[in-house]
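The structure appears below as structure tokens.
Of the protein chains in this complex, one is absent; all others appear in place.
We just call them A, B and C in the order they show up, numbering each chain from 1.
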Amino acid sequence: MPKDIKTPRIKGKREVPEILLTFTSAFLAIVAGLLMSFILLYILEATKAESNFSLPGQVFNNFVTYAFKDVPSIIKVLYNAAPLILCGLSVGFAFKAGLFNIGATGQYTVGAFFSLIAVILWGFPWWLAILVAMITGGLWGFVPGYFKAKFNINEVITTIMLNWVALFFTKLLLYNLPTMRTLPPGNRTDPIGFHNASGLLPDLGLKELTGSSFINIGIIIAIIVAVIIYIVMNKTTFGYEIKACGHNKEASRYAGIKAKRTIILTMIISGGLAGIAGAISFLAGTIQFTTDSTLLTMGFNGIPVALLAFSHPLGIIASGLFIGYLNVGGQAFEGVYSSEVTNIILSVIIYFSAFTLIVSQFIRKKFNRSDDGSGKGNIFKKITEKIISLFKKKEDVVIKDEEEVTK
Amino acid sequence: MENYIIEMENIRKEFPGVVANDNVTLRLKKGEIHALLGENGAGKSTLMSVLFGLYIPEKGVIKKNGEVVNIANPNVANDLGIGMVHQHFKLVEVFTVLENIILGAEPTKNGLLTTKEAREKVIALSEKFNLKVDVDALIEDISVGMQQRVEILKMLYRENEVLIFDEPTAVLTPQEIEELMKIMKNLIEEGKSILFISHKLNEIMYVCDRVSVLRKGKYIGTVNVKDTTTSKLSEMMVGRHVEGVKLSALRKKGNVILELDNITVSSKSHKNNAVNNVSFKVHEGEILGIAGIEGNGQTELVYGISGLEKLVSGKLILKGEDITKLSIRERNLKGISHIPEDRHKHGLVLDYDLADNLILKKYFLKEFQNHGFIKKSNVKKHSDMLIKDYDIRSGKGSSTITRSMSGGNQQKAIIAREIDCDTDLLIAVQPTRGLDVGAIENIHRTLIDQRNKNKGILMISLELDEILNISDRILVMYNGEIVAELDPKKTSAKEIGLYMVGSKQQAKKKKEEVKANA
Amino acid sequence: TEETTTTAAATTAAATTAEALTYEIALVTDVGNIDDKSFNEGTWNGVVQYATENDITYAYYRPTEDSDAARIESIDAAIAAGAKIVVCPGYLFETAIYAVQGDNPDVSFLLLDGEPHTADYSTYETLDNTHNVLYQEEQAGFLAGYAAVIDGFRDLGFMGGMAVPAVVRYGYGFVQGAEYAANELGLTAGDVTIEYDYADSFGPSPALETKIDLWYSGGVEVVFACGGGLYLSVVAAAENTTDGKVIGVDVDQIAESDRIITSAMKGLQISVYEALTAFYDNDMEWPTALAGATSILGAANDGIGLPTATTSWGFDNFTMTQYDAIFAKLVDGTVVVSAAIDAAPTVTLVTVTYAS
Partner (left out) sequence: MDVVAILISKTILYAVPLLLGALAGMFSERSGVINIALEGIMIIGSLFAGIFLSGAIATSGLAENAPQLVVLITMVVSGLAGLIFSLLLAFASIKLKANQVISGTALNIFAPAFSVLIIYAITYTGNSKIAFPDLVNLNSASFGIDPASMANWVNTLLFKNLYLTTILSIFILFAAFVVLYKTRFGLRLRACGEHPQAADSVGINVIRMRYIGVAISGFLAGIGGFAFATANGQVHQSDVLGYGFLALAVMIFGNWKPFRILFGALFFSFFSSIAVLATTITFLPSFGLVKVENLYMMLPYILTLIVLAFTSKKSRAPKAEGIPYDPGKR
């Protein structure tokens, strides 16, 4: 058809790049979280018999600087971040396929326990044990995937149920595998080192150097996995299929994608990732698996990690490190107040990070307002355009006007 | 001055990337049926949504009986007596007809719902305007036609005086359309005023008093129906002369591409089968049109062929090969492409951009991937090409999120993708649903091209003119069975309509014949 | 942005009153929190008592995770925050203290419920800046079991928190006490029964309460609730019966419910208090008697026992004199209670049903 009349468009319309919006709003969220907690400290101080209002300032200062005060602290952050990142990937990966995996906890638990069985009972080296964890975690993810695909049962309920099954299942095993347990009193697994030094995650000989027993290659593994997931998600046909199913199951079937198979596969991978996280945590040789009858929280912590990064695999690395930092820095609150403060910070940040949409719209509005034909552009626009020009290379954020198209 | 019941003046409504209404003015006289005409994405739905308070315009004023009103939300519209039948019905599927009608205006006695009077009132209304509905049926169980009657009853129940119909006929059968026309006339008798959106000029000529035309969001003009002709109108809306396409004579029947042998497909909505022992053949170089009222098994028939539904019994033979057991993808690769009935449910991943949607059937081919890694550059090239060839219009070209595209253009994208698959069999279900004459003409051209390229085309449509104009052979489907095979040259809309409602049956013998010579 | 301004403000504040953030007496918790109604809490109370009386700054630290590495980290954190003495409740600290005591000669450690050793138990070593306190929980448990049977109870229950050494010693002591009493009363085998189990958690839980309910309805008359907050579930269950009784642990829990007939106490608070006193009186060093030494607190030195205040005495038949008598026997060693935890004590008269 001849284009006699061009669809009228807003002249010189530019789009603000997504990344920029995400960064801005994430940044605002973090500021809000810190601000809130800072206020909270004052309130807490005020509740004391004799208040000392210089305390919050100092504590907060310590908190912000805590993890940078020395090498071991930085290492501790990485140590915390590694499993967080992997659990975040587990949850985020499922999210991309439109599945909500609250079961990372269960998958993490079985993964952890079987990695321990692998090294303690079977004398596997660490990397084989990680494989075992991945498989068992994947198995735990398979069940909800299968139930979803075959019976269309909401994965939220299945994964919640399986968390508990995992807890009691591993406890049962631990109780019935005496060689795994410390004797006496035997309410936790024996230190890995006693059975099979090769089962411990390598520390690349940095333990002595840094004097931190938290150092190991866990973080490296986590980052590598994240990158792999990123590639799978954004560069491969499999990622294409997963996201298609996530967005529109029916259309995917129409296109000949085996939607059920994809869902199951997604859950298996998601579970596998949580499984690896479990192995990373326990093969570090620091914590031990106990008969305590409460769910391990690490898997749940994966949810905020994923959400904070909008499930973007590389973003998850960042948010994992950030939350890892919170946990370490949180010790600054111990003694004076209570490390729960960090969870307040975290929750506030997540709460605000949910507002990205609004923030983005706000920015867009401000941005467009400034060029509805009436030439007088405002500072806001100029700034934004500056920043956009930074992104220009990466992605064509500038929509060519109709004229340019037709030429 | 004339007594206008509604005046919309200089309305401007923007959406990210587009100006849907650009300084549009529309005046509705009391007691008239006023048509709103325009291409897909011209801004009709938007303008009506503004009047109904769903969108707040950036500029412009709305007057009711000469007084400026501020329609901030549908509530206000309801209070002003403005009601709307939306292009996509706004009915709660798991509610009964009655519940849907009273929703928002529920009669209650000390807190508890009292449906008794409401029921009587609805029944009375449905008799008065003969809008047959089953008040206690669930929406998900009733036909589209009845759903529309429910929408109309909703307005009448609220005693609205200004009634907006956004593309009401797109989903109706000829009989139903005639019914609707009658109803609209009754409504006028009762002193209502109607705004009527349609792409079908003959309907407009038949019921409307005046027509306002939009093009690309701009107001083109308003004319009296008696002072104009369909060709004048289509010229106004598209900006050029359009002549409906006719079919060149059928070259001799080629060999069979697809054979259905006693196909039976079960139904989602009810327990007995949706398709019963249907058998027919599709040949090279023909367009086989299947007419029928919505819900007589056409959908399931197509699901059966494409593999979206398992067959209960029967055999499917494609180019001499039994494909009954094959998966959807295998069938596609063997040579089936499929323009689906529901473009949003099956046709597109609305949250993917155009480029990704255009490779939906091909992403796994060597052309677009290499060891599982997608070749982004090829994907972009491919979509730019199709966008150009099929004139798919959208805000940001290849990187437009398809959700934000006009349904018309969404449809073009799907057709482009399916034709591009270049298979021997093309199944086209409602290929022009909700599209404007310009777009329809193009799509019909494309289909005929394919047919002339000796492809076999199976076209399912509710639009009788479409069936009559471009099929070489017509089958009529009623109640899950093929009740007639007709020759478009020798039959008429009237006759087909009768088969469609089951009030006419071809002699059994004739039916065997069909099977035999088909 | 706000962030930078606040930190700026903070640094100046820090500059002026830097000392405000140092704490001289530090407690590092093991897995539980200081409100675990058990040894963390008891120890903490001792710290608070001494610190407030002599107004010395004090604080507690919770390790980020249940690992030696994390415990060491917290100890270091405490030291960094100016701790002169670090109090560590629980056997879990044995390896941690073994690791840190050497590196921090000018900081002192008080380890409760354990003695420093290597992870593989091969070497035990307590340096001069460390003092250990062990309790003879087995004796406390013994007294509880003895008292219960003498008082006329025949069907007893023992519900431990987790199978950690201290809890196990309580439990096995309880069994031995019951056995001893049965013997003394000349009962025949099977007259006294004990349901014996661990809850795998120091907190209350629906499952636990249900289980105890069934014990009571199954004829159990008194349950020894041995471990932190789990007594909440036990008491709740007892209060749902007409006359179910409970035995408390660690501290005198009489206040928690009128169903509590007695508590198997170990003098956590007092011993911590006394240790700290000794430490400070000897100008912040362990006196030679304690330096590098382990004091074993049992009947002999009033380290354990049942509450003897009449208000805390919930027995009908068991008398104060009988208590003094058996207590004396423990002191002079005529009665020896085995502290072994690797195998259950051998009993002849009492039938103990250990949960599978």
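Please note the rule applied: a contact is a pair of C-beta atoms (placed from the backbone, for glycine too) under 8 Å apart; a residue touches a chain by one contact, two chains touch by 3 or more.
Bear in mind the structure is a predicted one, so any value in this text is a computation, not a measurement.
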item	value
Contact list for the unshown chain, restricted to visible chains	A, B, C
Option from C:Y23, C:F93 or C:W215 whose C-beta touches the chain left out	C:W215
Option from C:T126, C:S233, C:S263 or C:S312 whose C-beta touches the chain left out	C:S233
Hidden partner chain, touching residue among A:L21, A:I303, A:I316 or A:A332	A:I303
Sole contact to the chain not displayed, among B:E99, B:E284 or B:E466	B:E99
Interface with the undisplayed chain - residues on chain C	33-35, 60, 62, 203-207, 209-211, 213-215, 217-218, 229, 232-233, 235-236, 239-240, 355-356
Chain not shown, touching residues in chain A	40, 43-44, 47-49, 100, 102, 143, 147, 151-154, 156-158, 160-165, 168-169, 171-172, 175-176, 294-295, 303-304, 307, 337-338, 340-344, 346-348, 350-351, 353-355, 357-358
Hidden partner chain, residues of chain B it touches	15, 52, 54-55, 73-75, 77-79, 84, 86, 88, 90-95, 99-100, 103-106, 108, 111-113, 154
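One rule holds for everything that comes next: only the chains that are shown with their structure count from here on.
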item	value
Pairwise touch network: line, ring, star, complete, or other	line
Inter-centroid spacing, chain B versus chain A (mean Cα positions, whole Å)	44
Gap in Å, rounded to a whole number, between the CA centres of chain C and chain A	39
Centre-to-centre distance between chain C and chain B (centres being mean Cα positions), rounded to whole Å	77
Complex contacts: residues of chain A adjacent to chain C	31, 34-35, 38, 52, 54-55, 57-62, 64, 72, 76, 80, 171, 183-187, 191, 193-194, 213-214, 286-288, 290-294, 327-328, 330-331, 334-336, 339
Contact set on chain C toward chain A in their complex	1-3, 6-7, 9-14, 16-18, 20-21, 23, 26, 31, 59-62, 64-70, 72-74, 77-78, 81, 119-120, 162-165, 167-168, 199-201, 205, 341-342
Partner chain B, residues of chain A touching it in the complex	1-2, 4-10, 13, 15, 235-238, 240, 243-244, 247-248, 250-258, 364, 396, 399, 405
